[in-house]
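== chain A ==
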Amino acid sequence: MVPLSCYLVLSGILFACGVAGFLIKRNIITIFMSIELMLNGANLSFVAFAAQWKALSGQIFVFFVMVVAAAEAAVGLAIIIAVFRTRETLNVDRVNLLKL
Partner candidate 1 sequence: MTPNFHLWLIPLLPLVGAAINGLFGRRFGRKLAASVGLTFSGAACAQGLWVALEFSSLGTGLYRESLAVWIHAGDLHVDFAFYLDQLSLIMLLIVSGVGFLIHIYSVGYMGKEAGLYRFFSYLNLFLFFMLTLVLASNYLLMFVGWEGVGLASYLLIGFWFTKDQAASAGKKAFIANRIGDFGFLIGLFLLIKHFGSLDFESLFASIQLRSPETQGAGLLTSIALLLMVGACGKSAQIPLYVWLPDAMEGPTPVSALIHAATMVTAGIYMIARSHLIFDRAPVAGMTVAILGTLTAFFAATIAIVQTDIKKVLAYSTISQLGYMFLACGVAAYTAGIFHLMTHAFFKGLLFLAAGAVMHATGGEQDMRAMGGLRTKIPWTFWTMTMATFAIAGIPPLAGFFSKDEILWQAYASARGSWLYWLLGVITASMTSFYMFRLWFLTFFGEYRGGRAQAHLPAQPAGPGGQAGSHNLPRVSSEHGGIHESPKVMLVPMVILAVLSVVGGWVSYHHTFENFLSPVFRGAGAASAVETRPSSSAGESPLEESGERETLFTTLSVAAAAFGFFLAWLLYHRRPELPKSIAHEILGLYHTVLHKYYVDELYAILFVNPLLKGSAKLLWRGIDQNVIDAGLDASAHATRRLSDTMRHMQSGNLRSYAGWMSLGAAAVIAYMVWTGIP
Partner candidate 2 sequence: MNTGLDHWIVTLVTFIPLAGGLLLLVFPRRDRDLRLFALVVSSLDFLLSLHLPAYFEHQPYAGQPGGLVGARVFQYELNLPWIRIPNIHYHVGVDGISAWLVLLTTFLTPLCVLISWKSIAARVKEFFVLLLVLETALIGVFVSLDLFLFYFFWEATLIPMALLIGMYGHGRRVYAALKFFLYTMIASAFMLAAILWLYAKTGTFDFVQIQSAIRNGQVENLTVAAPWLFLGFFVAFAVKVPLFPVHTWLPDAHVEAPTAGSVLLAGVLLKMGTYGMLRFNLGLFPEEARRNASWVMVLALISIIYGALVAMVQPNLKRLIAYSSISHLGLVVLGIFSFTALGLDGAIFQMLAHGISTGALFMLAGILFERRHTYEISEFGGLATPMPIYASFFLFIVLSSLGLPLLNGFVGEFLVLSGAFRDRAVYGILGATGVIWSACYLLWMYQRVFLGKVVHTINDSLPDLSLRERAALWPPAVLAVLMGVVPLVWLKVIDTAVQAALLPLSQIATKGTMP
């Protein structure tokens, strides 16, 4: 028997890690990965709450989130490729033509 809050805390930690990753990683792909991490954190809490409320809608939500994640992955990686073509780098700090 594990208290629900443990799952939630875990999800919170994962989410936080995702945000932190976005902040500190330089490689665009890695940053994108940390976004996936955030999504996973959210998913976990969905499932956990679903268990709490005995409502399957939470799990279904997770299903849709995964679809979205897939779509985002496809588009996102395509964008990353496009950027790489024009810029020959994957370092976000070097992608700063637009500023001020």
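Candidates were picked such that all candidates are chains of the complex that A comes from, given by their letters.
The rule we apply is simple: contacts are C-beta pairs under 8 Å (C-beta built on N, C-alpha and C of every residue); 3 or more make two chains touch, one makes a residue touch a chain; residues count from 1.
All values derive from a computational prediction rather than experimental measurement.
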**Item:** Which of 1 or 2 touches chain A - same complex, any copy
**Value:** 1
**Complete:** Given the complex, residues on chain A that touch candidate 1 span 19, 22-24, 26, 31, 92-93, 95-100
